[in-house]
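One protein chain is absent from this view; the other protein chains keep their places.
Right, chain A next:
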Amino acid sequence: MNSNGPLQEHGKRRVAYYYDSNIGNYYYGQGHVMKPHRIRMTHHLVLNYGLYRSMEIFRPFPATFEDMTRFHSEEYMLFLKSANPDNLKSFNKQMLKFNVGEDCPLFDGLYEFCQLSSGGSLAAATKLNKQKVDIAINWMGGLHHAKKSEASGFCYTNDIVLGILELLKYHKRVLYVDIDVHHGDGVEEAFYTTDRVMTVSFHKYGDFFPGTGDLKDIGAGKGKLYSVNVPLRDGITDSSYQSIFKPIMTKVMERFDPSAVVLQCGADSLNGDRLGPFNLTLKGHGECARFFRSYNVPLMMVGGGGYTPRNVARCWTYETSIAVDREVANELPYNDYFEYFGPNYRLHIEQSNANNENNPELLTKLQADVIANLEKLTFVPSVQMRPIEDDALRSMNDGSALADMADPDRRLPSEVTDQMIQDEGDFYDGEREGDDRRNESDGKRAAQMDSEGAK
């Protein structure tokens, strides 16, 4: 169903964008490299480039405690909810246990921050599930290191895992792709043993946080072969990144055939990042977004790392423009934070002449190894191949199975009726009013047909 390959590049996509202006007003602490302010900078560029009007804009409802405990443990969430800079003394033990305090500091408003970030990704996933849009963007999300009961790498709650769990209610197979310079360990761990989520991460590996993401880590149990890791070295450039990204992802799309994709767009893989040693420019980074846009598959784009705020804002603005398929000028438009973009005030960044330690032979070998693993996949795995029962019915993505099995005396959930398409030949009124034909047809006859139809 999605295996018909890349579509024409210039197809129109409906794009939803999630943003809450509170997000820029949280602060990790003195000297901390993670700055939520970068998301506000992104938003201002999006506004001033006139990209805003090309999307559907939503302020997401913050994730609730219950939303977040769909992945995270209650104990951990209770801790995040109740601890604050003023009472942390009474949480000494938990802080150690949940790894909060050092690079994941307990800052003022932390829980709210988590609610906003996670709320955005949950809302984005829900919107994609309802097939209201083709692409949903949440730059507040992408916090891929957070574990079930543990903060890690500046991430506290894992909005990506929550979003994917939401997608899995409607999608047989969800693909997660991570182009952050750091390994997407939190997401990989959460789905390490399932074959319904494939995680693919391209990252710097070797004496580098978080220390996972070895090529030989491929998943466990049923999830074996469904975790894919592409460990890279310092200094990778646009062209060498794409030389390995495209073949691998093309193979993944072919073998795994996902019905939804989540792309983590961590911008610390750009040249000049304060933490990341890669040498990508917006063009090479954005090419990954373009790649998935070209497939006819629901796409969720989330943020992630990125520690040179103005380059993060540049990158995510550019990727927003890719999603809506609008050209943007290299001259940055004036905006509230214009001065942050000096000295050149341009959108695009240059690559540096840093040494690329990923030589072609190494990449070729890496690619061959990854593809060899992908070849081992049973062709297009899925729930359909599991023991029959009603799983097979449930796996039908369009909800028709639900409609068929439903109790005729009860109203169908709107998620199902929303997707019902009336046959062209039906002349009677459907459950939904407002069909124009209604006015043309004989009222009596319609009523008669309707009652038949309901049987």
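Going forward, a contact is a pair of C-beta atoms (placed from the backbone, for glycine too) under 8 Å apart; a residue touches a chain by one contact, two chains touch by 3 or more; residues count from 1.
Going forward, contacts and distances are computed from a predicted model.
K.L.:
Tell me the UniProt name of the left-out chain, picking from "Ndufs1, NADH-ubiquinone oxidoreductase 75kD subunit (775)", "Ubiquitin-like protease family profile domain-containing protein", "SANT domain-containing protein" or "Replication factor C subunit 2".
P.N.:
Its UniProt record gives the name "SANT domain-containing protein".
K.L.:
Which listed residue (A:80, A:161 or A:267) would be found touching the missing chain in the intact complex?
P.N.:
Of all options in A:80, A:161 or A:267, contact with the hidden chain holds for A:161.
K.L.:
Which listed residue (A:123, A:175, A:244 or A:261) would be found touching the missing chain in the intact complex?
P.N.:
A:123
K.L.:
Touching the hidden chain in the complete assembly: which of A:117, A:281 or A:308 does that?
P.N.:
Within the whole complex, the residue contacting the unshown chain is A:308.
K.L.:
Hey, which of A:79, A:139, A:156 or A:191 is the one touching the hidden chain?
P.N.:
A:191
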